[in-house]
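A protein chain is absent from this complex, but the other protein chains hold their places.
Up next, subunit A:
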Amino acid sequence: MEEDRSTTDASQLTLGISGEYMSGGYVLQSQDVSVPNDPCFPRNNACDEDDGEESLNDHDDGGMKENFREQDIYLPIANVARIMKNGIPQTGKIAKDAKECVQECVSEFISFITSEASERCHQEKRKTINGEDILFAMSTLGFDMYLEPLKLYLQKFREAMKGEKGIPGVSVGEGLGEELTDDSFTNQLPAGIITADGQQQNVMVYTTSYQQIPGVQQIQFS
């Protein structure tokens, strides 16, 4: 596996001379298709498991965000590949460059939805993007076929959380983030979440113990 392919080499090939006079826009492809493994964007999560992930998670978002451009943050390729495999017939195989490509598409998708949701949020003078904003964004952007499954999923999740009401130290578990470690989250309920104007928002609190205690949500600072 060629991991030390020079960046200039491949980047010239992929960023390419786009054929503007052609209807489509082409990009040069090398014989052996592989993408440079740049430590800036942790593509191969296997190698970066310890470095990439922890360094991304250990610090405040603010600090690390400076160092990563939007298009450099990807979801781990193993996860992406697994989901792809689940989507296609069992006998199907997936080319490596296809996996990497979908990895990029995913980041693009997330950003796409988020900026649309964020815009709506701002229009309504709110600061926190909530579930409705996301659903609305999806419907606006043409992903309305996801709405029903997502609403259903959300409903089940809410019911599951209600079931745990009043139990402190409830953790969501591996399903919601295999990289949640004790080291990653030292912040407990940042003060800014419950705003002074009494806004009661169900804002995500990133703690190792997932607390959904009604008492907390109703605190108001007047």
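Throughout what follows, a residue touches a chain if its C-beta (ideal position, glycine included) is under 8 Å from a C-beta of that chain, and two chains touch if they have at least 3 such contacts; residues count from 1.
The criterion applied here is as follows: contacts and distances are computed from a predicted model.
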Practice prompt. Given the options "Adaptor related protein complex 3 subunit sigma 2", "Protein misato homolog 1", "Chromatin accessibility complex protein 1" or "COQ5 protein", say which is the protein name UniProt records for the missing chain.
Written response: "Chromatin accessibility complex protein 1"
Worksheet item: Can you name the residues of subunit A that touch the chain not displayed here?
Response: 13, 16-22, 24-31, 33, 53, 56-57, 61, 64-65, 68-71, 73-76, 79-80, 82-89, 91-95, 97-98, 101-102, 104-115, 117-118, 122, 127-131, 133-135, 138, 141-143, 145-146, 149-150, 153-154, 156-157, 160-161, 163-164, 167, 169-180, 184, 193, 201-206, 210
